[in-house]
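Only one protein chain is missing from this complex, and each of the others stays in its spot.
Going by the order they are written in, the chains are A and B; count residues from 1 in each one.
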Amino acid sequence: MDVRVTNVRKEFDRFPALHDVSLDIHSGELIALLGPSGSGKTTLLRLIAGLEMPTTGRIYFGDTDASEWTVQQRNIGFVFQHYALFRHMTILENVSFGLKVRPRSTRPPANEIRRRAMELLDLVQLSGLEKRYPNQLSGGQRQRVALARALAIEPAVLLLDEPFGALDAQVRRELRKWLREIHDRTGHTTVFVTHDQEEALELSDRLCVMSQGKVEQVGTPDTIYDQPSSPFVFGFIGESSHLPVNLNDGDIRFGSLSLGQAAGPLSAGPARLFFRPHDVDLVDPGTGLNGAIVASRRVGGTRRVELDLGVGQLVEIDVPFDQPFNQSGAISFRPRRWQLFPAAERGI
Amino acid sequence: MGFTLTYFSLIILVPLLALAFRSAGLGPASFWIAASDARVLGALRVSFVTALIAAAVNVVFGTLIAWVLVRYRFPGRRIFDAVIDLPFALPTAVAGIALTAIYAPNGTIGALFAPLGWRIAYTPAGIVIAMIFIGLPFVVRTIQPILEEVSHEVEEASATLGATRFQTITRVLLPSLTPAILTGFALAFARGVGEYGSIIFIAGNIPFVSEIAPLLIYIRLQEFNYVGATVIATVMLLISFALLFAINLIQAWSRRRYGYGN
Partner (left out) sequence: MATKLTARRSRKTSPTSETPLVQGLLIALSLLFMGVILLLPLYAVFHEALIKGPGAYFAALLEPDAQSAIRLTLLVAAIAVPLNLVFGVAASWAIAKFEFKGKAFLITLIDLPFSVSPVISGLVYVLLFGAGSVLGPVLKSYGIEVLFALPGIVLATIFVTFPFVARELIPLMQDQGTGDEEAALSLGANGWQTFFLVTLPNIKWGLLYGVLLCNARAMGEFGAVAVVSGKIRGQTTTIPLQVEMLYNEYNATAAFALASLLALLALVTLVLKSALEWRFSAEIAAGNH
């Protein structure tokens, strides 16, 4: 099921949580809504679910305008951060709930409901626990029950709100892989909200990066990481450093040093150059950006050093951990890949 | 520590032990004779039946009131929330004469029913009214904190699964409140059975019809029939303890199974 969000605005007590948001979700894809807290990602998810109604704008399920549908009519599967399981019901009763509350005309017979619930428990690898109560399960198990419960109603769209947010790192990584497998097997259109970029990059087909109630960029993990469309996205996804530069006839200059040729629409004048700490080449002293080492720490297989380029301009770059430093404690480097943004633009 | 236990023993334990000894001193035969006296059985029946009805009414309205106070915002909500405690604060004798004035055939509400030939004061119905008055806060105050704890997410989850609002309330919310409702019921019931001050004015106190067990204890004492009084008191205490025990079981069970309770 395709879902289209068009020009949606949402206000809470006159305070806008979403400004004019549009997003096309393709049938069968796994898409992540990624952003810092307060970016509006959960609000967008709840609007798709029908748990909130947009102030203006429309939401389409397929070709049908679903904006006025109640949450019950939308037939979505929703998984909450804190599971929201029914504590007085067994695991089996939790999973069967959505089928049992259907009106008599569309409700499957009792044995069919049971069969389907057991099948789903098998899918989420919880066979044998159907008689337990939620209280008797671990956090990871509870979240798998919540997913089975959401899948039981054969939802048009599966929506997950920070599904792994309450779990510890180890369980979170396992469930992440497992969610991808379930998605590949069942093929549900899936939207999940996260503030964890690693999770979003690893798990999703596409990402929708949000900030301050707006969509910053939508794209595949590669696009988002390699071609961030705004300083915010560049800063939010992955590591980044930036420099104030001047454009002069397509020449990018930091002080008197030329860093390369600018391609693109930016006109002459001040701009900002963003690069990743690992996208740099170390060069002979005097042929690149010279910086005094302010701090250095070991990050995995490399060493991250903080350099002072003079006039208080600090950047971070990665160097091989066995890189010998010269006596002066200075390093020369040139960014290998970069992105230019206008100087005035909002961002980090 | 020493002071605590001494004071506690003097005030609570010694008197209760005195009751137990007196009662045990009777021997089973004479205890049974005194306990199976027709008027005693009648009074116990009146007390327990009316308390049962009142507690049932209080469960329905107490749950509704707790719901309204927790979930809805309306002008005066805090004042009504405070008013719930009135029966805790208003002395029972005051409540008793006030209720009698209202429900007597010439009272504000009594006059509404008098033309229909229905009498409330001086009948078991009056006893039920008084027990509703004193029992209501027990139900409301037991359910309120549990209802406040129920997360909105659970209701949203139910709605996303297709449940109507009515199904969410009856299948998700009320079952999760069941332990609290049962506890509130037991507390209101226990209080109703033991209540004296607010009932004796409105009850009419006709033996076998509207004479409650605590009043019969009082009458026996006035007659210096200490044996009779002790026996009724012992029977009532045993039933109250059984109730308290039941409350503890409900709470232990709900804690074990659902991980919550109060």
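To be clear about the criterion, a contact is a pair of C-beta atoms (placed from the backbone, for glycine too) under 8 Å apart; a residue touches a chain by one contact, two chains touch by 3 or more.
These numbers come from a predicted model, not from an experiment.
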Revision key, fill the gap. Full-complex touch with the removed chain, picking from B:40, B:53 or B:132, is B:132
Check your understanding: Among A:68, A:181 or A:198, which residue is in contact with the omitted chain in the full complex?
Key -> A:68
**Study point:** Hidden-chain contact residue, picked from the options B:68, B:111 or B:249
**Key:** B:68
Revision key, fill the gap. Subunit B positions in touch with the non-displayed chain are 1, 3-4, 7-8, 11-16, 18-19, 22, 61, 64-65, 67-69, 71-72, 74, 78, 80-95, 97-99, 101-102, 107-109, 129, 132-133, 136-138, 141-142, 145, 152, 155-156, 159, 165, 168, 190-191, 193-197, 201, 213-215, 217-218, 221, 224, 226, 229-230, 233, 236-237, 240, 243-244, 262
**Study point:** subunit A residues that touch the omitted chain in the full complex
**Key:** 1, 50-53, 61, 64-65, 68-75, 156
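We take it that only the chains that are shown with their structure count from here on.
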**Study point:** For the subunit A and subunit B complex, residues of the former touching the latter
**Key:** 49, 51, 71-72, 75-78, 80, 82, 84-89, 97-98, 101-102, 133, 135, 146, 149-150, 152-153
Study note, to complete from the structure: subunit A partner, complex, touching residues on subunit B are 151, 153-154, 156-164, 167, 171-172, 175-176, 178, 257-260
